[in-house]
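Showing subunit A:
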Amino acid sequence: MPDQQFEPKIVGFLCRWCSYTGADLAGTSRIQYPSNIAPIKVMCSGRVDPTFVITAFADGADGVLIAGCHPGDCHYSVGNYKAMRRFPMLAKLLDQFGIERARLRLEWISASEGHLYADLVKSFSEEVRALGPLRWKQRIAPLCESVDIARSQAATV
Partner candidate 1 sequence: MAVASLDLREVFLQKLYSIPNGRKVNECIQCGTCSASCPTSHAMDYSPREIIAALRAGMLDRVLRSNTVWLCSSCYSCSVRCPAGIPFTDVMYELKRLGVKHRIGDKGAPNTVMAREFVHLVDRRGRNHEPALIRQYFLHTNPLRALRQFPLALRLWWRGRMPLRGHTIKGAAGLRRMMAAIEENGSK
Partner candidate 2 sequence: MIAQDEKIGVYVCHCGTNISGTVDVSAVAEYARTLPGVAIVREYKYMCSEPGQDLIRKDIEELNLTRVVVSSCSPLMHEVTFRKACNDAGLNGFLFQMSNIREQCSWVHDDRERATAKAKQLLAAAVLRVGQQVAMEERIVPVRPETLVIGAGIAGIEAAVRLADAGRKVYLVERLPSIGGHMAQFDKTFPTLDCAACILTPKMVSVGQHPNIELLTYSEVEAITGYVGNFRVRVRRRATSIDPTKCVGCGLCWEKCAVKKVPSEFDAGMSMRTAIYVPFAQAVPNKPVIDREHCLHFTRGKCGICQKTCPADAIDFDIQDEILDLEVGAIIVATGFTLFDAGELARYGYGRLDNVLTALQFERLSHASGPTGGEILTKSGERPGAVAILHCIGSRDENHLKYCSRVCCMYSLKFAHLVREKTHAEVYNFYIDMRAFGKGYEEFYRRVMSEGVHFIRGKAAEVSTVAETPEEEGKLIVVGEDTLLGVTRRIPVDMVILASGMRPAEGTEKLARILSLGCTRDGFYLEKHVKLAPVDSPSDGIFLAGACTGPKDIPDAVAQGAAAAAGALSLIDKGRVIIEPITSEINPEVCAGCQLCIMTCPYTAIHFDSERNVSVITEELCKGCGTCVAGCPSGAARQKSYEDSQIYAEIEGVLA
């Protein structure tokens, strides 16, 4: 059962030309969507260093979106192809670390697809909500945590 109280935090890396403009369009068109996403503008989806994504998770994000121009429409010709290739590698790496693949999305949103952006935020928020909090920060924080290992079975030789 998804936790209805849990409000996922999603960081969105949006390319300035297509996706950020598309997200702005959702605004000028007053299309409502959940407030779970916080946009960060980059010039191109190809600028999204996988380290940004890892950092976002490490800093407490429950989901990360990378959005760029549709393949073939990149303002910088081919930057989005780099994002496209990095994405499955990164998803695979995070998966190996127990970060569910569904927490990371790569989507193509053009400047005219405000409604698509809104729909995406809706569905992504729901999906991440269903996964529950990542709590990465808390997981990696404890230092020298002491746990009894079979202390209760203390034996006498």
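How were these picked? Simply put, all candidates are chains of the complex that A comes from, given by their letters.
The rule is short, and it goes like this: a contact is a pair of C-beta atoms (placed from the backbone, for glycine too) under 8 Å apart; a residue touches a chain by one contact, two chains touch by 3 or more; residues count from 1.
Quick caveat: nothing in here was measured; it's all calculated off a predicted structure.
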Subunit A in this complex - touching candidate among 1 or 2: 2
Residues of subunit A defined as touching candidate 2 within the complex: 7, 9, 11, 16-18, 20-35, 38-44, 46-52, 55-56, 59-61, 69-70, 72-73, 75-79, 82, 86, 110-112, 114-115, 118
